[in-house]
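With one protein chain removed, the remaining protein chains of the complex are shown where they sit.
Presenting chain A:
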Amino acid sequence: MTNERRRIQPRSMNSLFFLFSTGAWVSAALVLRSKNPVHSVFYLVLTFLHASGLLLLQGLEFFALLQLLVYIGALAIMFLFVVMLLDIPATEIVAHQRGTYPVAGLLFLTLLIAIFGVLWQPMEKSPFVTPLLPEVASLPKETFLETSWQAASTAHSPLAQLGVALYGVHVDLLLLASLLLLVAMMGAVALTLKRRVHAPLHDVFVQHSVDFQKVVSKVQA
């Protein structure tokens, strides 16, 4: 960000940040509090909306819109599907019988690890630095990190820089992501596909091109 943009940020940015962050944790608390699971999913959508606002305040417009599209448009819908598929009174009784402390303990451990990871950054330099940009591949690594990105940041939009970064330096992460999506697709099909009945498969085109006048014929007067 240049100095001009940093100068004209008014005080409303602070109050907007307070508004969105307070709204986010209040909505999250309401997710936990509501007895109706559909209401919980609604409050989850509200949490995602507040998080999208926070991303917009950070200057990440692409990710704010992506949050709306992917998190609310796909993830919250999937949560809603799961809520619809479950038989809630029976699930609640079984949950009370089995006890919630093991699962809660595991999730609390995960939260502790996440907080620890936020406060202590284990690796400053990634071992996966792969400068694949052809015009800078011959340059030494220090000049690559100093000059090319500065030139790119003034000449192109942030989204174009993201494209250059994603398909250039961090291409290994992109291919890992594609493998992850492949696993997700195959897993979904393997888990939810019903056994297809051995019914005859009709070719629709052949069906449509049958001449209807020849279908019915008179056998006897």
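We adopt the following convention: a residue touches a chain if its C-beta (ideal position, glycine included) is under 8 Å from a C-beta of that chain, and two chains touch if they have at least 3 such contacts; residues count from 1.
Simple rule for what comes next: contacts and distances are computed from a predicted model.
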Chain excluded from display, named as in UniProt, from "NADH-ubiquinone oxidoreductase chain 3", "Aspartate aminotransferase", "VAMP-like protein YKT61" or "serine C-palmitoyltransferase": "NADH-ubiquinone oxidoreductase chain 3"
Touching the absent chain when the full complex is considered, from A:Leu32, A:Val118 or A:Leu193: A:Leu193
Contact with the hidden chain (one of A:Ala29, A:Ile93, A:Ala114 or A:Ala160): A:Ala160
Absent-chain contact - pick from A:Val38, A:Ala74, A:Val94 or A:Ile115: A:Ala74
Positions on chain A contacted by the hidden chain, ascending: 8-10, 12-13, 16, 56-59, 61-62, 66, 69-70, 73-75, 77-78, 81, 84-85, 87, 89, 132-135, 152, 156-157, 159-168, 171, 174-175, 177-179, 181-182, 184-186, 188-189, 192-194, 196
